[in-house]
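Removed: one protein chain of the complex. Kept in place: all other protein chains.
And now, chain A:
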């Protein structure tokens, strides 16, 4: 019997590996190396003492966790970490809710002015953030939103991109589902929440990932809208290691290393969805 088995499934002969594959693997390998090197150096530097940081060996001579202890116990780093988490989570939740609510309405209801609203939302995609910062700032100043969590969060609470993404996805939900639910006596809000939303979970995960990462790494607007250190987000806080006296590379790298942990977690947990979401949304990661 064993003889038959081997004849049925012979091992893959080396000649079957095509040259094109080798080229592809090489390119991908080099690309991967280029991308991972800075990250490895970040971790490496975070384990060095300040006197060793220009010693560019990847493996530190005498690795120490002192930087981590210092970053986490002295100064306001933990606070910034919580600030970033709070802001990113709130903004993500808000986008999940409002982008999909508006996207659903635009996709599934016929009303006067629908097309106009949609185009108006889309057209804001063409305005670069830099142009919006000044109006945002003036608006925050007038409303007294400067130097507050709400001030950091409000520009991102709903995005044109997210709305557009969700609209496209809700359009793929067959009307039959919605009408069946209507016949079953659900109200329109419940239909959206209980029927339509579960049917677009891949899109929701993609939106959640993009929004979370975007806000976790956001630097420019949080820097401008906050003045007190208690309200700094992580990226803003990290720069304060650079402005006081000298640039403390080992501290910055330690902070950055800690800051990447949530992104790594998000990525590992939702990896499946990120790949699918990127493909679905037609985006480059």
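Throughout what follows, contacts are C-beta pairs under 8 Å (C-beta built on N, C-alpha and C of every residue); 3 or more make two chains touch, one makes a residue touch a chain; residues count from 1.
Everything below uses one rule, namely that contacts and distances are computed from a predicted model.
**Student:** Which one, "Carbohydrate ABC transporter ATP-binding protein, CUT1 family", "Propanoyl-CoA acyltransferase", "Transport permease protein" or "Nicotinate dehydrogenase FAD-subunit", is the UniProt name for the chain you do not see?
**Tutor:** Checked against "Carbohydrate ABC transporter ATP-binding protein, CUT1 family", "Propanoyl-CoA acyltransferase", "Transport permease protein" or "Nicotinate dehydrogenase FAD-subunit": the hidden chain maps to "Carbohydrate ABC transporter ATP-binding protein, CUT1 family".
**Student:** From the list A:22, A:134 or A:180, pick the residue that touches the absent chain.
**Tutor:** With A:22, A:134 or A:180 as choices, the missing chain is touched by A:180.
**Student:** Thinking of the whole complex, not just what is shown, which of A:53, A:132 or A:199 touches the missing chain?
**Tutor:** Here the residue in touch with the unshown chain is A:199.
**Student:** Spell out, residue by residue, where the missing chain touches chain A.
**Tutor:** 174, 176-177, 179-186, 195, 198-199, 201
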